[in-house]
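What follows is an incomplete set of chains from the complex, kept in their original frame.
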Amino acid sequence: MSGNTFGKLFCVTSFGESHGPAIGCVVDGCPPGLAIDVSDIQRELDRRKPGTSRHVTQRREPDEVEILSGVFEGVTTGAPIGLLIRNTDQRSRDYGNIADTFRPGHADYAYEQKYGLRDYRGGGRSSARETAVRVAAGAIARKWLRERYGVVIRGYMAQLGEVEIPFVDWNEVDCNPFFAPNAAMVPQLEDYMDTLRKSGDSIGARINVVATGVPPGWGEPVYDRLDADIAHAMMGINAVKGIEIGAGFSSVAQRGTEHSDEMTPEGYVSNNAGGVLGGISTGQDVIVSMAIKPTSSIRLDRRSIDRSGKPVVVNTHGRHDPCVGIRATPIAEAMLALVLIDHALRQRAQGMDVNSQTPVIPRLSPDGEQSPPAPTE
Amino acid sequence: MSGNTFGKLFCVTSFGESHGPAIGCVVDGCPPGLAIDVSDIQRELDRRKPGTSRHVTQRREPDEVEILSGVFEGVTTGAPIGLLIRNTDQRSRDYGNIADTFRPGHADYAYEQKYGLRDYRGGGRSSARETAVRVAAGAIARKWLRERYGVVIRGYMAQLGEVEIPFVDWNEVDCNPFFAPNAAMVPQLEDYMDTLRKSGDSIGARINVVATGVPPGWGEPVYDRLDADIAHAMMGINAVKGIEIGAGFSSVAQRGTEHSDEMTPEGYVSNNAGGVLGGISTGQDVIVSMAIKPTSSIRLDRRSIDRSGKPVVVNTHGRHDPCVGIRATPIAEAMLALVLIDHALRQRAQGMDVNSQTPVIPRLSPDGEQSPPAPTE
């Protein structure tokens, strides 16, 4: 119940600092009988790991995961699954100069105020390095969701700075370093990032994530609604400042006749709800969008104070992502997977027997495989 | 741990349906020694209750609260506080016709799929009537936060449909039925709603909430960050589709030099962070914005299906809010109070002794009393 456990039934307990010996987690509550191999997890970690293109941090971490428990003869046993990733490239000298300085936009001051001290090496616990363990745990969750319910979770970059990226094709997403669903945009994105990197500044991004195949009935009103738990998960990712479900902020200026999704015997005719009504999944695609702020570690000078309250000028050299949003897609997918499996298990606990659920509405969604509605357009 | 308890240490467990005998809650974990009178709670309930203007539902509910336990000789004892509000105006005949029909934009179908049955009277458990108990519990939380830490929580309507409402003065908020911080805008808002109501349609809104006086150090990384828990709380309010903290979605197109809030010996020079960094409060105002969708209960015809899957036409007469956002401000304030008190207690549990916290940065915020930055402008 302290802040490093995620989930109520599928529980991920995370540990580790950016520059400590290791990061890792314990996944407790995984149903038994799921075939899991290290490669299932490593594949997802490799999508997130640093150093894969010139547009992300050049820190070299292989992010190799070791399964310490909970898997026997290739399948989960129901016992907690210990996952371990050793840190290998933690050049602490890069960070020694920030021990007494609070970097603007970073959590330095907040951590110091909360705990009275902080592990300042590379941001310590507040580093986005921790998100690797979310991706690792999420890999288990998404495999179970796919095998047990046919749920597929996919994300993409929808906007880089002021550049909107029209959705074209899911197949493009893993073919470029931006997770852009649009091959034609990639040269523009590369130019954008090259220019930005040279300027020493950083930029924000918007990431969308979509889960297809979610059966109706997941979500626990009135407080642990599916959308509320998704918002909790996504806002809990480093650098996220905004969350939308379905039509999101566009709802503000919509009329009821425009927003509410009509139903027909053939299915829903729109998906402004983003797949959730009353906090419960409706059988439509679950659609989430999030805003990611620009990296606070930049080479340009910024004003700040040190621990004694004196003014200082801060700039950050070393290895940083000029757009943390670029590597955020696998993390957002993982967090959605963790929310969904948790609610799948919660529904199994209290809900009707799954077999007796007979959806009277066809599960057909108006949005086909290749065209998730960009939630806020 | 089921979905009707909010909070980890200051726990609100809610019960009750729109047209059952009563709604209420149990508040567990309230510190002892807080002076609480029924009037402290009733005052907040009266701000949310229906029937106070022509722009909201005409259901007549006095929403009179009874304290059943946990208060002795006028102060809290540390024992759970039972709160009860009897329903008095539940004309079930208004709703009988929806027993076999799934209303578009409502949770009818989702509830039926989840539980196999539903209390269809007025939306049953999914009705926004439940939010009264949040306001009641929140009244206790905000009183404690104010007395113990000087925290003040205030919200307002920032946009009604396409009409933006510039912030002018907190004192205006409680002087009009819209919670608009701008007296000059009120006639326009009234006209807008009158026209809308005659049309039979409904509209969305944007609500902002600001907490001042939050000390640095609240929030529990990495999963129960303060902003993550706020997002959970706000997205868990009926009809909310989007959440922003600080700069929110504006962050997407911001550069690092623009977004990250510089610090000086005199304080922060901006508040794009919205008072939270790394999931921990920074001492600045905590600023939240949310999108509220248009009411799904409208008089105009909408296509849907019935429980047998046959097409039907649905329209909803009876007593409904044409803009649920109008009454949402007290609810959003209450939820923010519930998140903050929970994290105050969590910080007391694990954190440094409060008395040893010596903020080196003056708590002065660049945003003065009268000008909270509209988060996304």
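Here the chain labels run A and B in written order, and each chain numbers its own residues starting at 1.
Here, a contact is a pair of C-beta atoms (placed from the backbone, for glycine too) under 8 Å apart; a residue touches a chain by one contact, two chains touch by 3 or more.
Keep in mind the model is a prediction, meaning the values are calculated, not measured.
Of the identical chains in this model, 2 are shown in place, and the full complex in the file is built from 4 copies.
Operating definition for what follows: only the chains that are shown with their structure count from here on.
Note: Cα superposition of subunit A onto subunit B, rotation of 180 degrees, nearest 5. Centre-to-centre separation between subunit A and subunit B, using Cα means, comes to 26 Å. Contacts from subunit B toward subunit A in the complex involve residues 1-6, 8, 14, 102, 104-107, 109-111, 113-116, 125-126, 130, 159, 161-162, 201-206, 215-225, 227-236, 238, 241-265, 269, 272-274, 276-283, 291-298, 300, 302-305, 307-311, 346-347, 350-352, 356-357, 359-361, 376.
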